[in-house]
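With one protein chain removed, the remaining protein chains of the complex are shown where they sit.
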Amino acid sequence: MNKPPYRVIGKSLPRADAWEKVRGRPIYAGDLAVAGMLHGRIVRSPYASARIVTLDTRAARALPGVAAVLTHADVPRNELRMELPGRMAEATAGAVLATQPVLAADRVRCQGEPVVAIAAETPEIAAEAAELVEIEYEELPGVFDPLEALRPGAAEVHEGGNVLRRWHLRKGDVGEGFRRADVVVEHTYRTPFVDHVYLETETGIGWIDAEGVLTLRVSTQVLEHFRDVADVLRLPHGRVRLEGAYLGGGFGGKEDVTVECLLGLLVWKARRPVQLVFSREESFIGHGKRHPYVMRYKTGATRGGDLVALEAELISDSGAYAALSPWVLLYSLVTATGPYRVPHVHVDADTVYTNNPIASAYRTFGSIQTCIAYEGQMDALASALGMDPLELRERNFLRKGDTIATGQAMETEPMLAETMRRAWAALGPPRAAGPPIRIGRGVAASLTPYGRMCWTHDSASAWVGMELDGTAVVRCAAPDVGGGQTASLCSIAAEVLGLPIEGVVAVGRDSHFTPRAGTTTATRQLLMSGNAVLKAAREVRRHLLDQAAEMLEAAADDVDLADGRAVVRGAPTRGVSLAELVKAMAASGRPTQALDKFDAPSAPTIDPLTGQGKPFNDYTFGTQAVEVEVDADTGATRVTHLAACYDVGQAINPQSAEGQIEGGAVQGLGHALMEEVVLEQGVSKNPHLLDYKIPTTLDAPPITTILLESGNGLGPFGAKGIGEPAMTPTPAAVMNAVSRAVGRRVTDLPLTAERVLGKLRGAG
Amino acid sequence: MREHTAHPHPGPLPREGEGVAPIPSPPEGERVRVRGADFTLNGRPCRTHAPSHWTVLDLLRDGLSLTGTKDGCGEGVCGACTVLLDGEPIRACLVLAARLAGRSLVTIEGLEGAALDPLQEAFARLGAAQCGFCTPGMILSARALLASNPAPGEGEVREALAGNLCRCTGYVKIVEAVLDAAARSGPCASAPSS
Partner (left out) sequence: MRLRPFELSEPESVPAAVDALGGGDGETRLISGGTALVPLIRLGLIRPDRVISLHRVRGLADLTVDARVLHAGAMVTMAQIHRAPGVCAGWPLLAEAAGRVATPAIRSSATLGGNLGYAEAASDPAPALLCLDAEVRIAGPAGERSLPIRHFFTGFYETALAPGEIVTGIEVPAPPPGTRSGYVKFCPRSAEDKPLIGVAALLALDPLTGRCEEARIALGGAAPTAIRAARAEASLRSDGLDDRSIRTAADAAADEADPISDLMGSADYRRDMVRVWVRRLLTSLRDGRAV
C-alpha cells in the first residue's frame, strides 16, 4: 500500500533516553536520596494461611533510630481496591471481590502478605526493628490448588466461596458441532506461576512537599495510583501526587499497587521522607504473578480441515486476592478460540481463590495461556488429520469480515497467513541431526488485544507546545517502562511539526503536572497517548501553518513543515524558521500550544453468560516459528532459532518494535523452558535468582524479526501495539516444536529437561 | 530495511569532583565500626570511610551518590551491580568495601572520557538499552571482555555476558552492539565516532 514518506516515523532512530541510559545517568526511583530520608521495611507473613493471634511492636518501636512502626490500626482506610471511575457496577458484577488490606489485621491469606510497616534512620536499624516485631501466628487450613478449591468442603479463602469470577462464551451449538466433526482431539494444558523478574525491584521514595502534598516518586506503571494512596489515607485526591520515574522493567508486575500505599502511609505518619525498596526475595514473594491455568480443550474438525467445534474449560488460580484476575480471565475467554473461525464454541472460565500467591497482570494478560492451548490443539488436529499444520491453520484463519466467538467482526484483514508463512520460511531449510539430538520445529499464530477493554471508556490526554526557539515540548503522563513509550511520543510530535527528533523533548511524567494519559499496560500507550499527542500536535501544526501562511503570503495548504522550517511547497526560498514563527505567534497572541484528549471507542462489557459483545477495539496478529534441539538422553531442550513475524500496522521506530519482539520472545522462552514459582503449601521454595532462572545470553537463540505494516492499526499513523503481542505465541511455538521432536504432545509448562525426558520415555 | 542514524548527543560530561567524599557518621556511633579506604575511583584518588559491613555497592550508591551501579538481586546473579576492579568485572553487591584499599575501581560513570566509550555509543545507536537497568553492568562486563579479547566471536560475547541478565531486550541488540563496538575499536578500525 502507498504510504506518504515519513521523515521521522518508521526510522530506527536511537532513543533520547538510550543516550542517558548507557551512561547510567537516569535517576530511577531508588537512585534519589533526600536529606533526612528514612528507610522503610515491611514485615510480611511467612505463612500462606494463618490467623494473627498477637502482634507486639513495642520492642521495635523502642529501638533507637526507629521513626515509625505501623500496623493495620494505623491505616485510615485499610483497603486496596481496583477502582474504575463510574464503572464499578459493571466491573464487579458477579464477582466475589474480597477486601485486600494494606496491612493485615487478624488474618493472612498468602505468603508475603504485609503485616507491619517500619521506617527507621538506616536500613540496618529498619532490619533490626523488623526482627524485633513479635507476631504470633496460628496456621489455618488452606487450599493450594484451584481444582481443589472448587470442590465442596474446600477451605474457604474468603467468605462467599472460592469462585472469584466466571465468564462464559457461547456460540452456535457445540453438541451439533462435535457431531459434524470427523476428528476430535482433547488435551489438558497446564501452566505455572511465573514471575516478571524485572531487573529493578519495586521501589519508591516519598516526601511531603512545601504545600503539604504527599509526593511519591515510584517505579510504577500506573500514576493513577495516587488515588489509591489518597483513599487509603483518607486524603483528598488532589493532595497526593505520583511522579513517574523511568522503570527498570514492568511487564505488568508494577500495574497493581506495590510500594505506593505502604510508602505513602510511612511518609504520612512519619512526616519525613521515606525510601522503600523491595529486596529481590521480597519482590518474588510480595508482588503478583502470572496466573497458573488448567485448560481442558476439546476441538473438532472435519476431514477437510475445517474447525467445527471448540469446547474449553479454563481455570485460573487467582491466589489469595482478586487483583486483576477477573479481567485476565476475560482476555483468556476472548482469546480462547485463537485467531480462527470456529462456528460452535462453548467456553467456561473460572478464576478461583486459593492461598497461593496473588496472581495478576503479566504481559499478555491471559492471552499467552490460551495460545498454548489453542495452538497445541491445532498441531494435535493436524496430526490426527494427517494434514500439514500450516495448511490447517491457514484454512481456518480469520479473514476480514469473519467474527470471533464473541460476535465481533474483523474490520480489517488480519495478516495471519502471511505472518505464518514468513515466520516459518525464516527458519530456513530443514536441518537434520544425528542421535541423540532430535530437531523439532513448531509454529504458533496468535491474536492479542491492544488497548484496554472497550467498557473502560479509555482516554488519554497530552499537551504539545512550541518554545520560542522553535523546539517543541510534549507533556504527557505516560509511564515509561523501557519500551520507548516516551520516545514514540516525541517521534509523533516531530513528524507532525516538521522538527528533527532532537527538536522535541518530553518533560517528565507526573499525575499532577502532566496531562493524564492512563496506565502503561494493556499495550495501550501508543494507541492512547500516541493519538493524544497526534491530536495536540496537529492542532499546534494548524496554528503554525496559519501563521506561516500569513508571513509567507501563501495558502496554509501550500505550506510544508520540515527540518524546523515552514516552507512554501515548490518554492524553497520562501520559508521561515519555526523559531521566527513562534516568536511572531507569541507576539500576536496566536496559540502555540494545545491540550488534547483521545477517547478510545467504547462499548458495553461482554455478556457474562454468553461472552457476546465487542470486548476490544482491535487485535495484533503475529506468528512465531521455533526450532528446538532436544537431547534425547537428557531431555535438555535448546531453542536454536526463533523467527517472528507481526503486522504492527506502522512501526513508529522499527528498532524499538524489533526490540519488543526480541525481548518478548526470550521472556516467553523462559516461561516455556525454565521458569516456575515452586510452591509447597503456598510457600515459595525459590524466591531467589539462584533458583528461579531466567534466560541468559547463552539461552537466547538467534532471532529473526519480520515486521509487516498494513497501516490498519488504530494508533497514530496506523500503528498497532506490540508490547504484549510480542510474547503471546512463544511458549506455544516452543511446545509445538518440542512435541514434534519428542513425538508426543507436551502439555505442561515449564518444559524442564526432566519432564521432557519423561515424555520421551513414555511416562506422563 | 533498517536505518541506523547516529544521534548527536550532548557534549562531554563534567568530570567527577576531587577524591574525598566523606559519608555522614553512622548514628549509632561505636556500634558500627567504620574503616577507611584509599583507592582509585574512575581514575582519581578517593578516600572514604564506610561501615565494615558495607559492600562496594553500598559505598558507591549511598556513600558516594554514584547511582549508575544498580542493585538488582543481592545474590550476585543478575549482574546489574557489575563494576571493574583492577580491570576485572566484580559483583559490587558481594565484595566488601574494605577490599577496595589500594585498588582501582571503574564504574559506569567513569567509562567515558572526552567522548563516549565505543560500547556506550553502540548500545545507544543499536537499541541495546530498553529499560536501561541492566545496561551499566552489561557495558562494563563487555568492556572487560574487549580489554582482554578485542575481536571476540559471537559465542565469546555471549559467554562473557552470561552473568548479566536482561529481561527487556532478548540480548539480540546487546550482542550486536558489543560486536559493533569491537569492530569499530579494533586495530584496523577508524577512530570511534563521538
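Letters A and B mark the chains as written, and numbering starts fresh at 1 in each.
Here is the rule we use: a contact is a pair of C-beta atoms (placed from the backbone, for glycine too) under 8 Å apart; a residue touches a chain by one contact, two chains touch by 3 or more.
Predicted model, so just to flag it, every value in this text is computed and none were measured.
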Residue among A:Ala59, A:Val576 or A:Ala753 touching the omitted chain: A:Ala753
Using the touch definition up top, pick the residue from A:Ala62, A:Ala127 or A:Ala433 that touches the left-out chain. A:Ala127
Pick from A:Arg574, A:His688 or A:Arg744: which residue touches the chain that isn't shown? A:His688
Touching residues (missing chain, whole complex) on subunit B: 31-33, 35, 51-55, 58, 71, 74-76, 79, 82, 85, 88-91, 93-96, 98-99, 141, 144-145, 160, 162-163
Touching the absent chain: which residues on subunit A qualify? 122-124, 127-128, 277, 279, 281, 633-636, 674, 678, 685-686, 688, 690-691, 693-696, 698-699, 752-754, 757
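Definition applied: only the chains that are shown with their structure count from here on.
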Averaged-CA centre spacing for the pair subunit B and subunit A, given as whole angstrom: 30
Subunit B residues touching subunit A - in the complex, by the definition given at the top: 2-10, 13, 26-28, 32, 53, 61-62, 65, 67-75, 77-78, 80, 107-109, 111-112, 116, 119-121, 123-127, 129-136, 139, 157-159, 161-175
Per the contact definition, I'd like the list of subunit A residues that touch subunit B in the complex. 11-28, 30-31, 33, 64-65, 121-122, 124-125, 196-201, 246-249, 251, 277, 279-281, 481-484, 501-502, 654-656, 658-659, 661-667, 688-690, 694, 696-698, 700, 702-703
